[in-house]
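Apart from one protein chain that is not included, each protein chain of the complex appears where it belongs.
Think of it as A, B and C in the order they're written, each chain with its own count starting at 1.
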Amino acid sequence: MKGLFSALLVPFDENGQIIEQGLRDVVRFNIDVQQIDGLYVNGSSGENFLLSTEQKKQIFQIVSDENKGKVKLIAQVGSLNLNEAIELGKYATELGYDSLSAVTPFYYKFTFQEIKAYYETIIRETGNDMIIYAIPALTGVSMSMAQFDELFQNEKIIGVKYTDGNFFLLERLRKQYPNKLIYSGFDEMLIYGAISGVDGAIGSTYNVNGKQAKQIWDLCQTGKVAEAYEVQHKTNDLIEKILELGLYQTLKEILNVKGIQAGTVKQPMSSLDPAKKDAVKHLVEKYEL
Amino acid sequence: MKGLFSALLVPFDENGQIIEQGLRDVVRFNIDVQQIDGLYVNGSSGENFLLSTEQKKQIFQIVSDENKGKVKLIAQVGSLNLNEAIELGKYATELGYDSLSAVTPFYYKFTFQEIKAYYETIIRETGNDMIIYAIPALTGVSMSMAQFDELFQNEKIIGVKYTDGNFFLLERLRKQYPNKLIYSGFDEMLIYGAISGVDGAIGSTYNVNGKQAKQIWDLCQTGKVAEAYEVQHKTNDLIEKILELGLYQTLKEILNVKGIQAGTVKQPMSSLDPAKKDAVKHLVEKYEL
Amino acid sequence: MKGLFSALLVPFDENGQIIEQGLRDVVRFNIDVQQIDGLYVNGSSGENFLLSTEQKKQIFQIVSDENKGKVKLIAQVGSLNLNEAIELGKYATELGYDSLSAVTPFYYKFTFQEIKAYYETIIRETGNDMIIYAIPALTGVSMSMAQFDELFQNEKIIGVKYTDGNFFLLERLRKQYPNKLIYSGFDEMLIYGAISGVDGAIGSTYNVNGKQAKQIWDLCQTGKVAEAYEVQHKTNDLIEKILELGLYQTLKEILNVKGIQAGTVKQPMSSLDPAKKDAVKHLVEKYEL
Partner (left out) sequence: MKGLFSALLVPFDENGQIIEQGLRDVVRFNIDVQQIDGLYVNGSSGENFLLSTEQKKQIFQIVSDENKGKVKLIAQVGSLNLNEAIELGKYATELGYDSLSAVTPFYYKFTFQEIKAYYETIIRETGNDMIIYAIPALTGVSMSMAQFDELFQNEKIIGVKYTDGNFFLLERLRKQYPNKLIYSGFDEMLIYGAISGVDGAIGSTYNVNGKQAKQIWDLCQTGKVAEAYEVQHKTNDLIEKILELGLYQTLKEILNVKGIQAGTVKQPMSSLDPAKKDAVKHLVEKYEL
């Protein structure tokens, strides 16, 4: 369960339906070309929160089928609808996903005790392991060290996908919990996670730029941090451009340029402005994606 | 479409299933006892964002059936899953709901153009009228006057449920759009909406305290604002207590005390602490609910 | 100590020095033309936090001298430098100011106990009454009802200048403390304060539009809220324009148009763009300022 995981992108057609072959190709591209160590399925980058239960299941099934046990698979099943979270958790467990993950519930201002009970319920009902998905910028939920302490008492909570810029808390977590899995998010700050001894990193740009991320990661593992930082600079030049053009839209267009039927984003997200397509093509060439 | 609308509460059992008879009784209690003018169905107070599509439909159906055309019905169909929003919108339209309403999409940081397109799509697909549901404290989406101007160009956007404390913007909207329907939220500030010439107000506490809210509303309509303010004081004494005990949990327990099978809240929300039941009973007596 | 108070504007020259005659004229204009009931001196609108101790004293002195006991005077003496706050508090007390006021200390994240001690120290050292100056949008300090309860135990804390849009808390304060002085801020929401039984309102636009504000205030006192709301509409048309042009810059330019030597704002605030002067002149004519 270590290394780089792509936060898997999912191709959609104009009606918001999954493009199955496109999804299979994205999975293969991640495994064969980007050589990532695992896939984080149905996370924010997978536009999970825009999907129906059936679509989420379809994605879990297709990815598992295409992966054929090759890389590690984490199934994000968190939902404000706890019944759905359980249903998805059971489904992914049966499919053999290596672990579940669940976003902290959002929208309503849940108390920490409610959040904790939510995780306990999913774990109890599925019997699977759980990786907390902490992403305060989208959920508004910032958990304190004391709250992580409380969650990590549960042996089935095996780790956290920590998508936050608070590297002090990340350091504290690492120090206190050497045996929990800690995955950092924010690809543009991969190096900071890597030198902090995280077990892995999960990100959306790894779908198209996994090889370079892997360089950063491997260089850090072997203590070559200065070299890693040079690669991070180059990586961030690219990420800066991608963010300017629109994150998910651009990542999918890059895949399209690479010959993968990556479709478009699902509404309410707006499709890539056609006028930007040339700029994306230029990125692919310039950064040899 | 004027007056006081209850943000309808929905009874759930311990497994998160709708208690149909309880729901029918809550509808009747709102119409017959609280004498509200309409029901806002599947809003935040209805725990809508915790439900499956089927449950949302079930609620739309039961409420419509029980109402029998007695009071006005607004169907909140907004969803991050736009396909679901359309499906719900069509369903509620067929059931004869007087208007649709849709929350601004949240979680992802949608641009205003994406938000606008989301409304246009629901309107186009359903052919029904639309009431914007603006609730920045839960969605993180604050729309400016200029953005409301842009939305209100669309004739099918007939109004806004404005659950925000920015009464300057409310005043500007009222001044600029005398013919759009403006509903204020925040029951504890009903009087401020009422004197601002809003068309109505929508709130969760009206399920149990609609009569008193009606007093505030009617007194304001006839210019007796000082008297209305005295009632608002009393109302807020109650609301303060309800908020201390837990909003939805306490409202449901009040209904339970009144003999309605209002069940409990749906997880991840935590049920009312049994130790607080006496305090709720005391509220019912003290405030003659 | 009841009624409308102008948050007194202070004329500065290009070097950030006080224009004494201009200041005297602004005081006179407020008293004689705008017919306000009092002056709130050295508040945010007086650019107080951009000034030296000597300038603050100079302003206290000039205003007191020009006022000659005509209207009520409140001296805002709050400062992160508590020694300065005390020095100013003693000075204003000697000059006969009717009450002190002090902003909640900001920048550093003071605990409530530190904030409370700050008020107690100023009160003990000056022997004068204190009006809390709560303005969360600028200070980041939002006090809860429980914290106001604790502060209001102190008899020398006679009230609060409450510049916040949380009208629920305002209502709670009014209900609980009928004998404390509550002044609302936010001129564009004057009517909401007025119907809440506040003792007065304090605002910057009253320097130029006090007469119209007075109408809103007086109409509310006599129960003519609907009429007051019509005036608030007109007032807000003006305020909307002023905010677009730049708040303090425009207010001063309006005074300049009226023949008062109101100078400019103090740096770091930027002076009114000369290209906007015509627009300001137009405002003066259109709104008969």
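Convention: contacts are C-beta pairs under 8 Å (C-beta built on N, C-alpha and C of every residue); 3 or more make two chains touch, one makes a residue touch a chain.
None of these values were measured; they are calculated from a predicted model.
The chain not shown here makes contact, within the complete complex, with A, C. Among the residues C:Gln21, C:Gln176 or C:Ser270, only C:Ser270 touches the chain that is left out of the figure. In the complete complex, the hidden chain is touched by one of C:Tyr40, C:Phe60, C:Tyr97 or C:Tyr118, namely C:Tyr118.
Per the touch definition above, the residue from A:Ile123, A:Ile191 or A:Ile254 contacting the chain not shown is A:Ile191. The chain not shown here is touched by just one of A:Ala117, A:Val141 or A:Val225, and that residue is A:Val225.
What chain A contributes to its contact with the hidden chain is residues 165-168, 171-172, 175, 186, 188-189, 191-192, 195-197, 220, 223-226, 229, 232-233, 236-237, 240. Take chain C: the residues that touch the chain left off the picture are 16, 44, 49-53, 80-84, 105-111, 113-115, 117-118, 121, 138-140, 266-270.
Methods note: only the chains that are shown with their structure count from here on.
Interface chain A/chain B: over half of the residue numbers present appear on both copies, so the contact uses mostly the same residues.
Chain A and chain C have Cα centroids separated by 51 Å. Contacts with at least two other chains are made by no residue of chain B.
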